[in-house]
Each structure stands twice: as C-alpha cells, then as structure tokens.
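Before any comments, here is the structure.
Only a single protein chain was left out; the remaining protein chains are all shown in position.
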Amino acid sequence: MTEPVLETRGLVKSFGALRATDGVTLDLRRGEIHAVIGPNGAGKSTLIKQICGNIAPDAGQVRLLGRDVTQWSTMARARAGLARSFQISALAMEDTVLQNALLGALGASGSPYRFLRPALGRRHLRDRAMAALDRMGLADLAATRVATLSHGQRRQLEVAVALTLAPRAFLMDEPMAGLGSEGSLALTRVLDGLRAEAPILLVEHDMDAVFALADRISVLVYGRIIATGTVAEIRANPEVREAYLGEAP
Amino acid sequence: MTPLLIVEQVLNGLQSGIMLFLMAAGLTLIFGVMGLINLAHGSLFMVGAFAAAATAAATGSFLLGLGAALVAAACAGALVERLVIRRLYDRDHLDQVLATFALILIFSEGTRWIFGSFPLYLDIPPALSGPVTLPGGIQYPLYRLFLIGVGLVLAGALFWLIGRTRLGIRIRAGENDREMIAALGVDIARLYTLVFALGAALAGLAGALVGAIQSVQVGMGEPVLILAFVVIVIGGIGSITGALVGALLVGLTDTLGGIFLPRLFALVMDPAAATQTGAALSSMAIYMLMAAVLVWRPTGLFGART
Amino acid sequence: MLKQLLASVALAACATTAMAEVKVGLITTLSGGGAGLGIDTRDGFMLALEQAGRDDVEVVIEDDQQKPDVAVQLADRLIQSEKVDVLTGIVWSNLAMAVVPAATAQGLFYLSTNAAPAQLAGAGCNPNYFSVSYQNDNLHEAAGAYATKAGFANSFILAPNYPAGKDSLNGFKRFYEGELAGEIYTDLGQTDYAAEIAQIRASGADSVFFFLPGGMGISFLKQYADSGVDLPLIGPAFSFDQNILQAVGDAALGVKNTSSWSKDLDNAANAAFVTAYSEKYGRLPSLYSAQGYDTANLLLSAMDKAEVSDDEAFRAALMEADFDSVRGKFSFNASQHPVQDLYVREVVREGDILTNQIVDTAITDRGHAYEAECKM
C-alpha cells in the first residue's frame, strides 16, 4: 500500500483537566474523502488546529506526505501542500472575490515580496485564480466585494481559495455549515470531483453530505476515535449508534 | 549608601507606585470593560488637581479640595463618556486614539482658559506636613506615608468592589461578554458611564493627592498618563492585579534606577560621565522594562492569553 | 539677496512715510504649559511701547507653542511675509538656537529677551545678535559666588539632564570654591524628587543649589519643605519668579535666589515700571516682564539714533544702550551681552503675596565666561 498523504499518530492535547484529543490516529489516503464526525465538543476543532499547526500537540505526530511535520508552522504545512477551508469563513471581507483567489495563487507562487507591478497584471497568478473561481462558479462575481456575497457564495470562495493552492491534501472544516440543501448539493458535487486531484479530510456535521461523499468515516467522541470504516460499517457499528447517532433523533 | 537610605528609597518607590496605581486602575478598568483606549485619562488627573487647588484656595480646606477633585473628575468623566466616548465603543482603536487625543487638546487649553497660564497653589494640610521618624531613625515625610496609606486603602476597596459586590460582578461580566450582561438585564449604558466615572474619580483623586506635593499646572497629566499606560501594559490590560503589580514595578524601577544606575556606571567610568549616562539610562529604564516584559510575555504579566 | 530685497522694501517705505517704520516680530510662548513666561515677556515689551506712545513701531506677535519647529516656521513667516526688521521674544534656549543663527544670517537683528545660550555668546556670537537679558550661566554663577560668600563649603547641586542643566551646574561651579557633597542630574520634566531629597539628606551637605525651571521647581520646593531637610537652598530666579511663587506657597519662604532684576531694585525707571505694569495687568511683573520691557526700550533708544536699514549705525546705536534700564546700570560688552550686577534675593511675604527682596549683591559688573571665544 502506498503511504498515506496525511496522517496523525496518537495526537494528544489537554487543556487543564480536559483532554480535547486523546490519542487520535487517522490517515488520509490518495483519492479518498475521509470524513471525521462527532458530537459537539468531541475535539474536532482541536484536531484540525493540530493538523494545521495552529496549536502544538502534547504528544503524537502529524505526518504529511511521509514527513513528520509536527514541528512545522502553519505556513510551512500549507506550502508543503496542505490546504484548508475555515468553518467560520476567514476571507478578506473588504477585498473582491478575485483578490481573495489571487491571495491563494500568490501563496502557491511562494513569492509575495513583489512591490511594484500590480498583482492583477501577473498573468500566471490571475489565470490560476480565475481557473479556481471558474470551477466554483464564481467567475462572474470576480469583481464583487466579499462582504456583499451570500453565505453560500463565501463557502464556495473558501473552497476556491483552497483550490488555487493546487494542494496535495484538503482539510475542510464544515464546508456545508449554513448552506441550504441546494447549496449543499452543489458543493457535494464539487467535492466529489475533487478527490481525484487530492484527497479530502472532511470534518462535517451534515450527515447527508458525509454519507454521500465519504469513502471512510472516523467517529470522534470525547477526543478519541471510536471507530473508522466505510459508510456501511459505521452505520452498522453499535458503539457509534450508541455514542453518537443514537443521540441524534 | 546605607541600608536606611535604601529603605527610604524603597518607600519612595512604593509611594510613587501606589499613586500610579490609582491612575492605572481606572485606565485598565475602562479598557477591560469597554475596550477603550483613553488617552484623555491624564486630563482627568489634571482636572482633579485643579478642582482641588481651586476649592482649597476658596475654602482653605484640603479635605474639601479632595472631595471637589473626586466630584469634578467623576462629573467630567461621566460627561465626556456621555457626549463622546459612548460613540467610540464599537470603533477601532485608531478612532479612539484620535478622539481622546483631541480631548486632551480641549481639556488642556480649556483649563488654561479658565485658570490662566500660571501654576496653581495647593499645599499639604498642616496636620500632615513635616517629617516623622520611622523605626530605625528614618526621617520620612508624613504626607508620603499618608499617600501610601490612602493608596493601599483605595486599592483594597477597589479589589473588594470588583471581587465582592454586585457592581463588581457586572463589571467582570462586562469584561468577558458584553452580550451576556445585556442579556442579564443590566443597563449597559449606565454601567459604562459608571465605570468611566469611577476611573475618572480615581484619576482625579490621584491628581489632587499628588498635586499637593507637585506643580498644579496645565499638561501635568500627560507624563503620568504615559507612565500609567506603561503600568497597565506591563501588568496586562484589563487586570487590576496587573495594574497594582505593574505600578509598583514601575514606581520602584523609576526611583531606584535613578539612584543606582549612576553609581553602577561610576564603577566603570569617571564620575561626571557616569552621572550623565546613569541619568540618561534611568529615564529610559521603565520603557526598557516595558519592552522587555512585552517581548517576554506579549500580553503583559497578568493579561489574558490569546 | 534677501537682504537687498529688504533694503529695497525699506526704501519704498521711506518714500511714502516721513519716518522709517520698524517692524518687530515677537515670537514667544503663548499656549501650553510654558505660556506664563511668554505672556509676561509680551506684556512687558508691549507696555514699554505703549508708554512711549510711538506709531513708528509695528509689532507682530506669534505663539511658538514652545516647539522649536514651530518657532522656525514663524520666524520664516515673519521674515519672508511680514518682512520684519527685528526679531525678539523667545523664552527658551533650544528655540533660540533654532531661530537665531538663521535669522541673523539673513541680516535681521535679534534682541534676546531671555534665552542666551553659550553658543551665541562665544564662538557663535553675531553682530546682529544682542542679549538684553543676561548670558544663561549668569544667575548660576551668581549663586556659586553667593554660596562661597555665605561660607558654604559642602554644597549639593542638582539640575535636569539637558544642556541648560549642565551649563547651570558648570556656571555654579565656576564661582563656587567649596566642596561638592553631591551632583545629580534629574530627568527633564520630573515631578517627584523624593529620591533626590533622600540623597541630599544622606549626603552631609551644608547647602543645596538647584536649577529646576518651571513646574519642576515648584514640585521640588514643596517636597523639600515637607521633607524636614532644612539645609539652606540657593537657586536661580527662574524657580522664584513672581508667577511661580504663589504656586509654591510658604515652602519658598526664606529661600535665597539670584537674579539680574528684582521689583524692589532701587531706581526710578524700575519703580515706574512696577507701578505701571501692576496697574495695567493687575499682577506684579516678573523677571521676564522686566527683560521684555528693557528690550523694547533698548530698541526705541536705538531707533532714535539710527535707521534700522543702516545695519552699522543701528548696531552702534544698540551698543550704546542709551535707555533707562529697570536694572539700573546696564551696558553691553564686546560680545553684545549685558554687563550688569547680579543680586541675591530672599523670598518674603508681603501682605497676601509672596515676593522677593534683594538682600545682597553676588557679583558686580559681570559679563560672561565666553567672551574670549567671541571673534567679532
């Protein structure tokens, strides 16, 4: 078997007495969508932050493309090919859609210290940004300010920015949150097509989307993975039903 | 340098620190509760001193002067809060800096307009003047002991107010979550005015207390303001404990630095050069302390970690 | 080039009016914490003009806010737009250093009502620069002379850590023959002197000399009086000026200070000045008022003898100092600084108010220490 693209090994993070993640081990393989689900307070945010490098784990490892990146900064991980989208969208609200996409392209180019020629005049940046916008159906809105976009459009832009990075792995933090059923459906289609380019670690509350998309699902409860498996396996797992699905009416 | 002299200088450091605390406490409360940078806090210090001097001159009573300082500063604070500051809570720090910078100009020149360009007279009441002999034979001005005492009592009262009373609970709630105290049915606008007036009153009182041994003049507030900012930044903005610790640190550094640095330099250079180098460095000492603290702990000693 | 321009303007003026007008630019501090000094300077200066009742002097008054860059701007404006002939009025040495060299280089006369830094007295002296006040070191020198005369042998001296402070202590030491119990430079603008007073107490000194102008002096005097240290204090007049004394209160009583002028100086010009000033402004004059008054009278006396457009003649007329100084005898030395007596005053209470009384003369006919350096 080839090496997983992204992998965590026994990630532990405590806040005082609370163990937010308690030895989380999971992997993301080429071509798959791996969903992480769990009730509120299960430690999903803490897990994401450790994978992205926002917080350092007390113990354990994060590996990206076979390299131990646990000590790496967020920026270094992004440059190494890990793209993320934010649960609460973290776009530059005063800027246009295109400028936000350009930022991604600029990040991918790795050389932001160019001071005189306009960013828009740089062909390779612009093409890359427009391609991503096009794919998310945002090309027509390129000149629109993000602040005036609808919630759903901002979600799409989040994904578009991630796309500009041409990453080796996606980490998506509840991309469906707040989208209507139509929006979810559209995004589901996009993500479905994306997995061929780079695998997606999908942290999501929307069960319909998860069950529609995921090749594998891991269930996080109280900081621990209690089960990992295919959709069918997870549906059938009694422990999961009791701990998690059981709670949801 | 005798141990007695060192003890005396430590007392001096404590005294200036505790007065700084009165300034810094209001500043840090106002920042903690309302998220506001108030550059005009020094003006309230000045208002207190002028009110005290004018009242004491008219009535001959220092005590009445202190009362007037409290009332005048609190009123000025409440007024400014209602007219100006209230509109700045949801603005960024930049607007707050500019607006309160404008307030300094208005307060300073307004005071000069009313009281003229010459310093006012405010003296220590006879009952508190002159030195007393402390154990160990230290001759120490009674008034400075009085300042330490008043400062400690006020600090205690403030800790009690914040920690033990309903108002304190609301203030602390306000620091954590504005929406929550609105949900609790507290009238936020009133709470803010009250906190601002409280901070102003503390500054005004400090101005009057210190004014008795200093020069009551226009512009007296700004040096203290900058020191008070240094204090709350060292202590961690929003923390009363931090303000106390920061104030004492700054007071002691400032006082002791001025004495020991020249002596330190005298060990390695000739006396005249040492005196000047030491004096130069000691005037920079508290800023170096502040920079060092911030580099070490970017949110101050007792500030909330982000 | 500019000088030519000015000359031609003056010529044009001559053609229209019978008498040559003199235009004076008075730059002084009228706002902010140091405004009191500038206001006194202005009031003294204007009183003299008013008394003379002349219409051939025009004064343009500007507020420098005690900021050097503002002073420079104002000087530029007065020179370029108002085309003044004479500049005067600056209180502070650092502002004078910013304005005077450039102004005199452009051919204007500068008559100093107060600030007279060493640079302008010595190597930097200029034919167009006259100090009507003193040389900055003078009052400190007088204090040193008095300390020696009074038999003090172990003085503790302190001043703020800036050039005028250093000049002050050097000036004191120039005429002081005893030992130093200690020498301290404080922060500029410092308000608390507890630490310094403790050092004074511990030093075993027999007297204290201090130079702390403005609010610093008020703070120091109050705190010193309250500390129980009862060593005799000596200082230059700046901390005992008429306007400041009331704010210091009884803490200043009995303190000796040195000055080139006092309101009780016994001469007719002074008596008339004090009366007129008090009547007009409702307060007693200060040293700054007196210097402003003298400067205006000096200017008027020179105008009677020469045209301001004639540099050489006007300079000679100024040098004569043919006016009734409120300081009694007054003359200029070769570097165009006063030669005058320096007095010791004591703070006394007169009725409701505190004021100064002359008790001694510290130095007679004092010029200044930098004369040899002035090549003019």
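Should a chain be cited, it is by its letter among A, B and C, assigned in written order, with residues numbered from 1 in that chain.
We adopt the following convention: contacts are C-beta pairs under 8 Å (C-beta built on N, C-alpha and C of every residue); 3 or more make two chains touch, one makes a residue touch a chain.
Throughout what follows, contacts and distances are computed from a predicted model.
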Assign the chain not included in the display its UniProt protein name, restricting the answer to "Amino acid/amide ABC transporter membrane protein 2, HAAT family", "Cytochrome c oxidase subunit 2", "NADH-quinone oxidoreductase" or "Xylose transport system permease protein XylH".
"Amino acid/amide ABC transporter membrane protein 2, HAAT family"
Under the definition given at the start, what are the shown partners of the omitted chain?
A, B, C
Give the residue, chosen from B:106, B:153 or B:189, that touches the chain omitted from the document.
B:106
For the chain left off this view, which of B:233, B:248 or B:274 is in contact with it?
B:233
Which chain B residues would touch the chain omitted from the figure, given the whole complex?
31, 37, 84, 87-88, 91, 93-95, 97-99, 101-106, 108-110, 112-113, 226, 229-230, 233, 237, 276, 279-280, 283-284, 287-288, 290-291, 294-295, 298-300, 303, 306
Name, in rising order, the residues on chain A that touch the hidden chain in the full complex.
52, 73-76, 78-79, 83-84, 86, 90-96, 99-100, 102-104, 106-120, 122, 125, 143, 145, 161, 164-165
Interface with the unshown chain - residue positions in chain C
30-31, 62-63, 67-69, 72-73, 76-77, 80-81, 93-94, 97-98, 101-102, 105, 117, 161-164, 166, 187-188
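Criterion: only the chains that are shown with their structure count from here on.
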Based on the touch definition given at the start, go ahead and assign the chain network to line, ring, star, complete or other.
other
Most widely separated chain from chain B, with each centre as the mean of CA atoms
A
CA centroids of chain A and chain C: separation to the nearest Å works out as 75
Would you kindly tell me how far, in whole Å, the mean C-alpha position of chain B lies from that of chain A?
49
Provide the list of chain A residues touching at least two other chains, using ranges where the numbers run on.
none
Check: chain C positions touching at least 2 other chains come out as none
Contact residues on chain B for chain C in the complex?
1-2, 5, 8-9, 12-13, 15-16, 108-109, 112, 116-121, 123-124, 129-131, 139, 141, 143-144, 210, 212-220, 223-224, 255-256, 258-259, 262, 271-272, 275-276, 279-280, 282-283
Chain C residues touching chain B - in the complex, by the definition given at the top:
31-33, 35-36, 39, 161, 166, 183-189, 191-192, 194-196, 198-199, 201-202, 214-219, 222-223, 226-229, 243-244, 246-251
